[in-house]
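Below is the structure I would like to discuss, written out as structure tokens.
Every protein chain of the complex appears in place save one, which is left out.
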Amino acid sequence: MNLQEIQSKIEAALPGIRLKPVRESLLIEDAAMLPKVAAFLKNDPVLALDYLSSVTGADYLKYLESVYHLYSVEKKTGPVVLRVRVTRDSPRIPSLVPIYRGAEFQEREAFDMYGLYFENHPDLRRIFMWEGFEGFPMRKDYEQEDSEILETADIEWLDRHGAKVPEGMRKKAADLKAQGKRAVAEKTGKSIE
Amino acid sequence: MMEKMFEVQDPVNHDTQTLQVNIGPQHPSTHGVFRMNVVLDGETVVSLKPVMGYLHRNHEQIAENISYTASMPYTDRLDYFNSMSNNFAWALAVEKLANLDVPERAQYIRVIMAELTRLVNHVSVIGFLLNDLGAFFTPVLYAFREREKILDIFEEVSGARMMCNFLRFGGIKRDLPAGTLERIKEVIQNFPKFLDEFETLLTKNEILCMRCQNVGVLPAELAVNASITGPMLRASGVNYDVRKADKYSIYDRFDFKIPLGQTGDVYDRYYCRVLEMRESLKILQQALRDIPVTGEIISKKMAPFVKAPRNFKPPVGEAYGRVEAPKGELGFYVVSDGTPQPWRYHVRAPSLINLTILEDLCIGHKVADAIVILGSIDIVLGEVDH
Partner (left out) sequence: MIFGTGIIKGMLVTLKAFLASYFKGPHEGGIFTVEYPEKRLAEKERFRNFPFLLYDQTPENLRCVACDICAKECPPKCIYIVRDFDKEGRPLKRPAIFDIDFTVCMNCGICEEACPFDAIFMDHEFEIAGPDRQNKMLYHRDDLLKSNEYFNKIRPTDAGAIDARRREAEEKKKAAAAQAVKAKTTQPQPEPPKT
């Protein structure tokens, strides 16, 4: 069954839902509808998408996204890809744990890395980062240290340990300190739809 | 006085206190730096919360800041037992994204390497499972003897025993050196002999049976719902193998069966792996029979990027490539924005997701059984924490 047929099937079953095909996937425009769509796809006897393979977040600067890859263990078909977009200010998405138990750790991971709040998740805590860690490291605006530029503190440390530091690096570090800046990596790349 | 001490108020419902115990992160039975926050009532597990992240290095962030090919050696370090299948999954995802074809000989070599990896993983996992059971190191050494022969082949082919970094998008890094295929054939010929010996040592062993049968039973329905994959899922009797479902690469050309368990307990998971190795041997024999003698090893589209991986820019789009890794379904989700670095890179790590039901399996069992159940799930912390 191709994407269009699935789309029309969902639209017939759940009136009022807005779906948009994006790159071989279905974008559910109203995030609150996600569990209903998932439950429908899982219980539908023809599709029987009973296996949630992957849940992941993504950051597209203008919005955050959560992507779901669904397969059918029974019919050996798939994937059907669902996606949900939320704003950066209120990244709230209903959790799929009540429908697919396998989402539990993956949603925790997406929360940890992207700050997507999965509502109704039984145990939404950070999974990899420690408790009390601030920020969400996979977001594109997360200030990451530039590995190629050293800061004065690094150079002092290297000096103390007797390592040779090239003059250029020393100067760059001094300039940064004079400007009161930190060595933060620049993010390149343009946003894609 | 003595009588008073031993007097039991209510002989049926002991008014016992629960005790919270940390198992790990530095503990040999946790297979790495993995912590289990266990609440015990006597010896029985009441609740168990897995804690991970001690080996977290934000693999995804690293990959989003380097070129596609440069991620290849990093994928080796996810599940360091099976670097070849990790490479395979990442290569498949990018090949889907950039629409690359793979030459015939390269396909065969990939399959041979992936199946050899499965042998490596399953023998060592069974060895370590027995370690967790208390059979300290005898089975592991039997397993490692065979594993070493396969790792020698990996070293001969790729230059490293474990961190192979051998696959490339659209093919493989280098052709096999002369005489390797004969050596692989030799190893495969001797492998069934070893498996028989291993089975005589273990399969009918009463202690193993008593410790493993009906321990950590995973019902089929829960297994599918909790996205469990790999030998664990099949031990529960669910017939699902990505090699059969997706028919990726050239797996549709081989004749092999999928071994299934019945009860889904630890013993079934052990035995499923043994049978899976026998099926892998069948695939290997067929692949070694059919492999073309010579041929291209990398697709023409990718040839210019061998010397300049940074210039490789897949078209804008996204792809999800998955393979049946020895631990389960390993998937890579990649979004390209047309630059040399991926915009989004995600690993669907089977070890991590298979841990979801660890608590359900362990509740009601003894602490010693919890260790065995964890061993039977087969985790590698490099992959769990990515």
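Quick notes on this structure:
As written, the chain order gives the labels A and B, with residue 1 at the start of each chain.
In this text, a residue touches a chain if its C-beta (ideal position, glycine included) is under 8 Å from a C-beta of that chain, and two chains touch if they have at least 3 such contacts.
What you see is a predicted model; the values in this text were computed from it and never measured.
Of the candidate positions A:Ala12, A:Ala163 or A:Ala178, contact with the hidden chain is made by A:Ala163.
Checked against the full complex, the one of B:Pro73, B:Pro219, B:Gly237 or B:Gly295 touching the unshown chain is B:Pro73. In the complete assembly, the contact with the undisplayed chain comes from B:Thr200, out of B:Gln26, B:Thr200 or B:Gln262.
Among B:Asn121, B:Ser158 or B:Ser351, the one in contact with the hidden chain is B:Ser158.
In the full complex, chain A touches the omitted chain through residues 147-148, 158, 161-163, 166.
Contact residues of chain B toward the unshown chain are 66-67, 69-74, 76-77, 138, 142, 145, 148, 152, 155-160, 163, 165, 173-174, 177, 197, 200-209, 306-310.
The rule we apply is simple: only the chains that are shown with their structure count from here on.
Note on chain placement: the centre of chain A and the centre of chain B lie 24 Å apart, centres being C-alpha means.
Residues 23-25, 50-54, 56, 58-59, 67, 69, 71, 73, 76, 79, 81, 100-106, 109, 113, 126-130, 137-138, 144, 185, 188-192 of chain A touch chain B in their complex. Chain contact summary for the complex, chain B toward chain A: residues 52-53, 56, 58, 60-61, 65, 222, 224-228, 238, 240, 244-245, 316-318, 320, 322, 329, 331, 333, 335, 337-339, 341, 343-344, 346, 348, 352-353, 355-357, 385.
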